[in-house]
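Left out: one protein chain. Kept in place: all the others.
Chain lettering (A and B) follows the sequence in which the chains are written, and residue indices restart at 1 in each chain.
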Amino acid sequence: MTWRVRYRISRTTGNGSATRHDTFTVEIRPDETVLDGIEVIWARQDRTLAFRHACHHASCGSCGLRVNGVEKLPCVTTVQDVTTDGGTLTIEPLRSFPVLGDLVVDPAPLFKRMQQVGMPLIRRAEPFGEPGDFHRFENCIECGLCLSACPVMLASPHYLGPAALAAAERVIAEPREADVPSLLRLLDGEHGVWQCHSAFECTEVCPSDVNPAGAIMALRARLIRERIKRLFGRGALAAPSGGDRDTKRT
Amino acid sequence: MAGWFDARRRRLGMWAFVLNRITGLLLTLYLFVHFAAISALYLGEGAWDGTMRLFRTPPFLAFDILLLAALLYHGLNGIRLSLLAINVGVPRQKTVFWSLMTTGALVLAYCALRIFRVLPS
Partner (left out) sequence: MKDVSVLTGSRGYSSWAWILQAASGIVLVVLVTLHMAAQHFSGQQGILGYREVVAYLRNPVAFVVETVFAATVIFHAFAGLRAILIDLGVSGDAERRLSLGLTVLGGAMFLYSLVLTLVVVTR
């Protein structure tokens, strides 16, 4: 049994300056994914359609986009989750990222923010240390859905954003020689945790149980405690800043 | 800016944030209006009592109830935001929201009944 579903897809032309929506109709089973439909459109109707996909099982985070205005990973979103037979799906790229073409965005803003908070593990030399040094399991697949859903990101392009703030919370929990006082100062600053408005949209759309909003609230509680300690001349915020703004971890 | 305030297809937290902003702006606007209104005190008893007779008419009393609704929403949601900031109730933030709003609705109902004299002062 197949459904007839219209895909209304955002197309970007002319260096990203002009956007239109093209409508395609596909016959698709309701238990197939939204990404399956996009691939059928690309294969049979329009080979110029640009979109990202890789793992097809929500572990790479590549395919993130907006389906009917809500951020989703289309590789694990079934058609019946988001529409009905005869319905229309509006497919648009993520917000708050530069659009490179159609549904493809430049993820650099996300990775720069992750670097700011010291999340990447950087291998400095061969050989590795003990195998246990590099075992760290992270929920975040760096898909960017949270940045797109965040209302603050739309108004404030310098905001660190939910992904980086959640990553910062994990860096603080497991520093591995990171400069925690510097990181706390960054989080306490102009574009840190205090810009969050508790909309919780980041947690709503996260496909990977990161709970960025929860992490931001935990960081705020930590910063308030540090401020109280600083009143008594103690705590991490009372310590002089050491090292670069980019906290480096090995 | 439109996207920033656009809560369509968004969940509870986003609606709560947008309503918090809207009620905050309305209450700030009302603050100016209130200051202007209480300036009648300066003009003396006659001016004040005359103004208050107007404010006791049904349209103004109804406006008072809307104002109270905005005040209750903003205040109770503000309590929720303050609790979240100290990491209290975060996993159950929706339950906290609805509990506070239910309390607010009951308070509003009681006040409305008092204002319109359904209940005695």
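By our rule, contacts are C-beta pairs under 8 Å (C-beta built on N, C-alpha and C of every residue); 3 or more make two chains touch, one makes a residue touch a chain.
Quick caveat, the model's predicted, so the values are computed rather than measured.
**Q** Given the contact definition stated above, which residue among A:Ile9, A:Leu89, A:Leu103 or A:Leu186 touches the chain not shown here?
**A** That would be A:Leu186, which touches the missing chain.
**Q** Thinking of the whole complex, not just what is shown, which of A:Arg4, A:Arg44 or A:His158 touches the missing chain?
**A** A:His158
**Q** In the complete complex, the non-displayed chain touches which residues of chain A?
**A** 96-98, 109, 112-113, 116, 152, 155-158, 160, 185-186, 188-192, 194-195, 223-224, 227, 245
**Q** Footprint of the hidden chain on chain B, which residues?
**A** Touch with the absent chain occurs at residues 1, 4, 21, 24-25, 27-28, 31, 35, 38-39, 41-42, 44-45, 48-49, 52, 55-56, 61, 64, 71, 75, 78-79, 81-82, 85, 111, 114-117, 121.
We adopt the following convention: only the chains that are shown with their structure count from here on.
**Q** Compute the distance, rounded to whole Å, between the mean C-alpha positions of chain A and chain B.
**A** 35
**Q** List the residues on chain B that touch chain A in their complex, please.
**A** 1, 3-5, 8-14, 16-17, 81, 84-87, 90-91, 93
**Q** What residues of chain A sit close enough to touch chain B in their complex?
**A** Touch list, chain A to chain B: 68-70, 95, 151-152, 154-155, 197-201, 203-204, 213-214, 217-218, 220-221, 224.
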